[in-house]
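Following this message is one structure expressed as structure tokens.
All protein chains but one are shown in place.
Every chain is named by a letter (A, B and C) in the order it is written, and numbering of its residues begins at 1.
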Amino acid sequence: MKKIPVCILGATGMVGQKFVELLLDHPWFEIAALAASDRSAGKPYKEAIKGAMQLPDPIAEMKVVPCVPNIPCKLVFSGLDSSVAGEIEEQFAKAGYFVISNASNHRMDQSVPLLIPEVNSSHLKLLKPNSGAIITNPNCSVVGICMALKPILDRWGIEAVQAVTLQALSGAGYPGVAALDILDNVIPYIANEESKVESEPLKILGSFEDGKIVPYPMRLSAQCNRVAVADGHMACVSIKLKQKASQSEILAAWRDFSSVAQNLDLPSAPKRPVVYLDDERHPQPKLHRNLEGGMSVSAGRLRECPLFDWKFVVLSHNTIRGAAGCAILNAELMVKMGYI
Amino acid sequence: MKKIPVCILGATGMVGQKFVELLLDHPWFEIAALAASDRSAGKPYKEAIKGAMQLPDPIAEMKVVPCVPNIPCKLVFSGLDSSVAGEIEEQFAKAGYFVISNASNHRMDQSVPLLIPEVNSSHLKLLKPNSGAIITNPNCSVVGICMALKPILDRWGIEAVQAVTLQALSGAGYPGVAALDILDNVIPYIANEESKVESEPLKILGSFEDGKIVPYPMRLSAQCNRVAVADGHMACVSIKLKQKASQSEILAAWRDFSSVAQNLDLPSAPKRPVVYLDDERHPQPKLHRNLEGGMSVSAGRLRECPLFDWKFVVLSHNTIRGAAGCAILNAELMVKMGYI
Amino acid sequence: MKKIPVCILGATGMVGQKFVELLLDHPWFEIAALAASDRSAGKPYKEAIKGAMQLPDPIAEMKVVPCVPNIPCKLVFSGLDSSVAGEIEEQFAKAGYFVISNASNHRMDQSVPLLIPEVNSSHLKLLKPNSGAIITNPNCSVVGICMALKPILDRWGIEAVQAVTLQALSGAGYPGVAALDILDNVIPYIANEESKVESEPLKILGSFEDGKIVPYPMRLSAQCNRVAVADGHMACVSIKLKQKASQSEILAAWRDFSSVAQNLDLPSAPKRPVVYLDDERHPQPKLHRNLEGGMSVSAGRLRECPLFDWKFVVLSHNTIRGAAGCAILNAELMVKMGYI
Partner (left out) sequence: MKKIPVCILGATGMVGQKFVELLLDHPWFEIAALAASDRSAGKPYKEAIKGAMQLPDPIAEMKVVPCVPNIPCKLVFSGLDSSVAGEIEEQFAKAGYFVISNASNHRMDQSVPLLIPEVNSSHLKLLKPNSGAIITNPNCSVVGICMALKPILDRWGIEAVQAVTLQALSGAGYPGVAALDILDNVIPYIANEESKVESEPLKILGSFEDGKIVPYPMRLSAQCNRVAVADGHMACVSIKLKQKASQSEILAAWRDFSSVAQNLDLPSAPKRPVVYLDDERHPQPKLHRNLEGGMSVSAGRLRECPLFDWKFVVLSHNTIRGAAGCAILNAELMVKMGYI
């Protein structure tokens, strides 16, 4: 198969670099262009990123281009910062590109899929034929939570979710959090994060009806904390079900959880979307964030909740499963389903 | 005033050392004896603790004695490990000592006060006249939560509490957590901790009626995590009230919160038991754990909860307010109220 | 005694804030003005520093002024960044101010004392009567090394010094080092640091002869590393002496080390400029950086060096002894010696 040329928008940022890393040896996609702000445009990529990555020559020497929709490929990945992503992504979509975006700007747009292949592939029906489009992946702490909720919600329904997150430093980009602020410390606040965790899952877990997404009717409350961990967002979750389920039934639902992404054998799809770990000390960011190349979500400590029904811990790699890796899986799904 | 001689049981452990540190210059109490296991007994204190603290000569050279109830003082502080505290503390109580204990063994005993002076001084009525007794302080993450809940509960009542904690390393004693386990990591499990956080507050916030404690009727759910912080336990809390309260009313309740400990001007009592911080990034362990010598609890981020009524963050110094400091304040209260 | 009004230049930066903190309750000096860049000028100080410190009202509300030499006081402390310090400090000195500076710009100027009161108070003779002047303190990792070397050099002479430093995060200012760069890591490079460590001690340890400083004739080699420590610069030092000295003689030299700063009982002078710690695991940043309010230097592990004569470890608090605290002690010395 001839590889599909792709461009990365915002290629010099933290998520952009992760896109490059994950696409270097991708079986279907080939980096055709690296685009970034005017400050970087014109420089060889390795200079634009100040040597932060070890790269093979063709990519290292590739000249960065501006984020203008005249790039000779149909598929672009966007790791743009939300301060500029909104407009640039629209320009590309209008020009006929498929923009697979990690930015938050268009996630809640009615016409834009907020996509996790394992969870809501039906939302791709939002796309119009023969037209460019923006397809987004969720906030980095939302992906893991939604993947853990999906098989439960499908069988028993969920009324309410309480989530307290312990989020990694890489979620704040680079340079991000100052070392003096987080060494021997926790910061109980991440700007704009809690509102995303409380809203995005309703759309993601919603159904496609009559040409639009009907949000899943449940209540969500989130508290988000930054901790001294490099990669891997953890969440302590409590859920109230619509119908009762036993512990073993929920464990079975996670174990049996699979989706079109696994059925189609997409290159980035994890064999087990949710891996339950029996050890009561697990999951832990350092030990489990890289399960199946960082694309598996790990869960643990499922136990009864005195307030709701069940509580558990869920962990996902925030820059892979929660960002660039999810976006690439989204693109793979679209290719295999004939959208691209 | 002639100082009251006191003994510290378990003086060589982490909490025991904190007792020594806080009692070195205490205006009412004077260290008369340092007791520990047979392994340490007979050694000068500075050798028994391997020079971990800078100490003035009389204390540094004081010979450690065994934990046997023949020590010439009436008041003993216990920093004993729970593996041995149960029996030793009982022996001292039976022999007529007042045992002010940080150990968990007797906290839930019907006849034992589980005391926070700002919260439930009335529970001292459990004590019988002319008799030794065990008086306990709560688990290190429970103290801060109960102090934040008390003024709210007094005015509006509380139906349910959800608490997710981010707890410091010193809570696990010394050597405690291995550096390899927590560097760049979070451990979502602390043995036996969640059951304490779910049970102790009910007793602490309960009322003294007809000679016994009637637990406060509310539901509690806890998830406890260990993070790479030296000192300072944080909790993300959501509460459901019995009667509605506004944000400004709750802030006022915290601001106006005071108690017999403040009225009696006890030496270790903080002027403000709960300090609310306006900055949305606060409280933080590194910045606020030492407020008023580590005896104030700090709170922040009071905001509406989509599931319950309100959510907020609370922080307390786990080895001071949550352990040795609370125990000393308990003893001060008992002295001033005539129990000792 | 009526307090001497002082101004702090660069008051909003990391060193500037440390000046404010150390001067809040100073017995001789009183903050009369806080000066900073135009970006901050006009704002109340607490807003200019975004609430990073807890401050009493008069200081918190004090309006920041621009760094222009029209401030009604004779004595200014400069915590200015080296990118702007050069010119501003000269303007103030020409206008007749005494500028007590922590910036590196003028340290090596022939007419500028590079002052540590315990080491080279005679260098104040460089100052001309009835004239403003710049007086500098050394680089933050140089102070501790020079204080440890001084009593040795005075008795036996030193031919060569090898120093490898492990430096704290606060040495890089704020925000400084990104958490992602230093968590689980060491950075073996600090821009421009090694050249300072290799040159400043020669001037500091030099003698005042015929109206100028004659550098001390020795060779120095430095390697500087950044480690994940908040405060406290450590150095592993090897020295070659001109005349042989025994271990006990060197220990005695450190123990007996005193200076005009101690004799004059300056408010910020530590009782023991160099504290030797017997435990072979000491000194450690977390345990010893705050000895005597952070103004004592701690040393340890004196042992024979197979290459040179002796090797040892020295530690000092980089933002106190190595910056603002040293500058304040410099000013105190100048006041007591009649320069101000």
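To be clear about the criterion, contacts are C-beta pairs under 8 Å (C-beta built on N, C-alpha and C of every residue); 3 or more make two chains touch, one makes a residue touch a chain.
These numbers come from a predicted model, not from an experiment.
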Chain not shown, its touching partners among those shown: A, B, C
Which of C:Met108, C:Ala178 or C:Val227 contacts the chain that the document leaves out: C:Val227
Residue, one of B:Gly51, B:Pro66 or B:Gly176, that touches the chain absent here: B:Gly176
Residue numbers in chain C that touch the chain omitted from display: 160, 162, 164, 166, 183-189, 198, 219-221, 223, 225, 227-230, 234, 236, 238, 280-287, 300-301, 305-308, 311, 313
Interface with the undisplayed chain - residues on chain B: 169-170, 174-184, 228, 230
In chain A, positions touching the absent partner: 51, 183-184, 279
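Here is the rule we go by: only the chains that are shown with their structure count from here on.
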Most central chain, judged by mean C-alpha position against the global CA mean: B
Rounded Å distance between chain B and chain C, as computed from the means of their C-alpha atoms: 41
Centre-of-Cα separation between chain C and chain A, whole angstrom: 48
Contacts with two or more other chains, residues of chain B listed in rising order: 183-184
